[in-house]
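One protein chain is absent from this view; the other protein chains keep their places.
Coming up: chain A.
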Amino acid sequence: MRLVVAEDLYLLREGMVRLIEAYGHQVVATAATGPETLEALRRWRPDVSVIDVRMPPNQSDEGLRAALAARAEMPGLPVLILSQHVEQLYARELLSDGSGGVGYLLKESVFDADQFIGALERVADGGTAMDPAVIAKLLSSSSPSRGLERLTEREHAVLALMAEGLSNQAIGRRLFLSDSAISKYTTSMFGKLGIVDDEDTNRRVRAVLAYLNKP
């Protein structure tokens, strides 16, 4: 994969480049400010990019703005936002166009390199990668009228992992369940939530998130 890494702290940027290259991917450009990020995204159209929310010149949400602006120009451009903190507000903004290919993770998710690179690849494929903290908040703050209270504990766990962007196989591995058990759970869950399932992972995740996003 060809990547752009946008992060203003030198040590972190270099560390991330090293990690990504250790997994055999290519970093085509790095950026340290919001405008630089937008410029690099326009020029390279990377398969996926890793972007920090807060960057110079204003030390506000320059990175997120650059990512949103780039996606407005180039719909579906895969971006993975990596931040010191996760905010539902930002996650909703990223998901709002519903076209997939977005991720929003805490910086410490790079600690588990395998999972981090997995998330990057998922986003590059047009899937989603959401931090469990965001998903937990999305699930807990959605009002009970949406049918969530009818889910069993297991179904809830499956939904949360699904919302993070994991495939059925991956969910099965995490919960120590067989694939067929997972598809049984997802089918009953979709029934309770009233979502039409078409066996497409990305659309499935987007459906879940869009459902949770409803005002």
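For the reader, a short list of remarks on this structure follows.
Keep this in mind: a contact is a pair of C-beta atoms (placed from the backbone, for glycine too) under 8 Å apart; a residue touches a chain by one contact, two chains touch by 3 or more; residues count from 1.
Heads up, the rule we're going with is that contacts and distances are computed from a predicted model.
The chain not displayed here is annotated in its UniProt record as "histidine kinase", chosen from "Aspartate carbamoyltransferase", "histidine kinase", "ABC transmembrane type-1 domain-containing protein" or "ABC transporter permease".
Residue in contact with the omitted chain (choice from A:L3, A:V27, A:V53 or A:V123): A:V53. Annotation: of A:H85, A:R150 or A:R173, A:H85 touches the absent chain (contact as defined above). Within the complete assembly, residues 53-54, 59-61, 84-85, 87-90, 92, 106-108, 111-112, 137, 140-141, 143 of chain A touch the chain that is not shown.
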